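Note that this complex is displayed minus one protein chain, with the remaining chains in position.
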Amino acid sequence: MATLKLTDIEKTYGGTVNVLNDINLDIKAGELIVFVGPSGCGKSTLLRMIAGLEKITSGTLEIDGQVVNDTPPAQRGIAMVFQSYALYPHMTVRDNMSFALKLAKKSKEEIDAAVMKAAKILQLEPYLDRLPKALSGGQRQRVAIGRSIVRDPKVYLFDEPLSNLDAALRVATRIEIAQLKESMPDSTMIYVTHDQVEAMTLASRIVVLANKGIAQVGTPLELYERPENEFVAQFIGSPAMNLLSGEIVETGAQTRVRLDGGGTALADVASTDADMGARVNVGVRPEDLVATDGDYIFHGTVNITEALGEVTLLYFERIGDNDAVIGKLPGIHADLRGRDVRMSAAPEKVQIFKDGRSLKYR
Amino acid sequence: MNPVFQGLITIAIGVGGIFLYFIASNAFLDKVLFPAKGPNASRNINRANTIRPWLFLAPTIIALSLYLVYPVVGSFIRSLYNRSGNDFIGFANYTSMFASSEFRTAFLNNVLWALVVPSVSTFLGLLIAQLTDKLRWGNIAKSLIFMPMAISFVGASLIWKFVYAIDPELGIINAIRVNMFGAQPLDVLQVAFWNNIFLMVILIWVQTGFAMVILSAALRGIPEETIEAAIIDGANPFQIFFKIQIPQVTNTIIVVFTTTTILVLKVFDIVYAMTGGNFNTQILPSYMMQFMFRDDGRATAVAIVIMLIVTPVMVQNIRQARAEMR
Partner (left out) sequence: MDNIAGKKSSLSIAVNITVLLLVLIWLIPTVGLFVSSFRDRDAISASGWWLAASSTEQTFRGRGDTETTTPVDGGFALTGNVFEDPEIAPSFPDGQGNIAAFGDSGRAPGAYPAGEVADLGDGETLIVERNGDYVFTVPEDPEGSGPRYYIVAEAPPSFTLDNYRTVLTAGGMGQAFVNTLTVTIPTTIIPILMAAFAAYALAWMDFAGRTWLIAAIIGLLVVPLQLALVPMLTLHNQVGIGQSFLGIWLAHSAFGQPLAVYLLRNYMIGLPRDIIESARVDGGTDFQIFTKIILPLSFPALAAFAIFQFLWTWNDLLIAKVFLPSSDETKVMTVKIADDLLGSRGGDWGILAAAAFVSITIPLLVFFTLQRYLVRGLLAGSVK
């Protein structure tokens, strides 16, 4: 049951290299917060500052209302699962899990009980006396998690814990972590990943980090359905959201945009008279595009098709300065290659961005 | 007291003392000076952590400053005093040394040593590393050539004293001269100029293994693909060796070369045991030992000369280390 409050946190290396700015974030007790962002966005640095492995340049970090900026890692009541697992190679699984408790001078009974409990949750009982090198990747990962469970911390920190596993194991372990979270509804967890599937499936709320700051904070579906800006719109979802430039031609509860490619888009987005004639970008996810014979948002020649089985990806020819539009149709449509296709989307699926920000957020 | 017993006590005191020092000093820091309790706990922990590295470093720093830093200054000052150490005589030790023909011989010989020993042992080391790389018994061969590393320079000198012995029933060289060429036996250690080379052979014999081990690892570190690409491009083994492999290990070759050069300037044992510096085989380290205990002023002057020769390497090493740390 721990809350975290990050206020105006900033990180600068060596007085010159600024990596994070203006980080303000409230984490409620029992939440699983996921930090995502492109590599180099500072998500790991932010996690390490929360852990106390990096000094906070300015701003304050509070855990349960207490400023912990100058508290050493071990006193913050946190536990961390590292990307490389960081198991102590010369210690058995049991010793790995009990190391922190021994350092804290806990009684032997207490240590044994905690280790056995964690081992049971993670099905590690048969391996307690093995060295890490005799374990598979997934087992090592579980030991790393077990090591943090044993400490019964206020906050769990996960630093890309699945990135060293192969695809199949990653899915299995992801589900295990989700179950683990469910079994400990009161513990607060912070999870760093660059994998948006992990983010979407695990998070209570996602923090998207970009350009040294927070781009958006929200539940996974909020981020998907109501991205606050073009960066989040394109970062969440795969393939990325299509952006088409155009001009607002009709305002009101719904907004109509005439696109530079000739089509028009109607969006369930409110606008004011002042917006009339403004240059905007219209965003439509590939999976929301549907083929049409009537009014279209976009039409173009299909350059390449990728039939993935359950869906077919259509790559259209580039028009103007916009990126090539991508469509995602259910089923197999290999025959569309080389054809001219008109695409449209339902108004509730269409986003409008002015100066990079969504009109839904103002 | 029996020295063995004394030695055991020293180990106990030394090891125990060091641990005791670390435990006690850390405890003092954490419990007394900056206790991790009370209202200032966080601040105290951080303060303790800024002091702790110096606790860890203290024994080493003290040892180094006393035994390696202070002597640079101490030797220089001593070299400005006369034999007894009572009278300041400025650079007189240096001027008289530079004027002495034995010093010049030692200096020139040392230059020769510093050129020949590193080049030959690096070359042989590279050659052997390359030749043994693909041999099935390559590791055994390397191990045998590496073996002299474990032998003291005194032991190595003795081993080669046998090879160089005048008696054709003892020294292989003279046995070959007498039995195969019918020549008279000869004391090779008295042959002008070449005797220096014969002494260098001993150090080369010891040091080639070192060069070989390092260069062998470096050669193995070369990406196999570059060699395979060269094979497909039609290079023959010699071209591969000289045009693909050697250029990729140039840095290592330089490291091996300079390391051996530095060593050459430290080794007095071989000359001391083989010729005692006679027959114009003196080098600076053995020249210095001639004055040790007799004329400390002169001995330290020689040491300072050696230091000056080493300085460029030292500066270069420091520079490189600082560059790597950035």
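For reference, chains read A and B in written order, and residue numbers begin at 1 within each chain.
Going forward, contacts are C-beta pairs under 8 Å (C-beta built on N, C-alpha and C of every residue); 3 or more make two chains touch, one makes a residue touch a chain.
As the structure is a prediction and not an experimental result, all values here were calculated from the model.
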| item | value |
| --- | --- |
| Hidden-chain contact residue, picked from the options B:L64, B:A183 or B:A229 | B:L64 |
| Option touching the unshown chain, where B:L33, B:L115, B:M147 or B:A229 are the choices | B:M147 |
| Given A:T7, A:N69, A:Q83 or A:S204, the one touching the chain that is not displayed | A:Q83 |
| Missing-partner contacts on subunit A, residue numbers | 51-53, 72-75, 78-80, 82-90, 99-100, 103-104, 147, 151 |
| Residues of subunit B in contact with the chain not shown | 3-4, 6-7, 10-11, 14-15, 18-19, 22-23, 26, 30, 49-50, 52-54, 56-57, 59-61, 63-64, 66-72, 74-75, 78, 124, 128, 131-132, 134-135, 138, 141, 143-155, 157-163, 165, 167-170, 172, 175, 205, 208, 210, 213-214, 217-218, 221, 227-228, 231, 237, 252, 255-256, 259, 262, 265-266, 268-269, 272-273, 285, 288-289, 292, 296, 299-300, 302-304, 306-307, 310, 313-315, 317-318, 321-322, 324-325 |
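What we mean here is this: only the chains that are shown with their structure count from here on.
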| item | value |
| --- | --- |
| Geometric centre distance via CA averages, subunit B-subunit A, whole Å | 56 |
| Complex contacts: residues of subunit A adjacent to subunit B | 70-72, 75 |
| Of all residues in subunit B, those that touch subunit A in their complex | 42-43, 45-46, 49 |
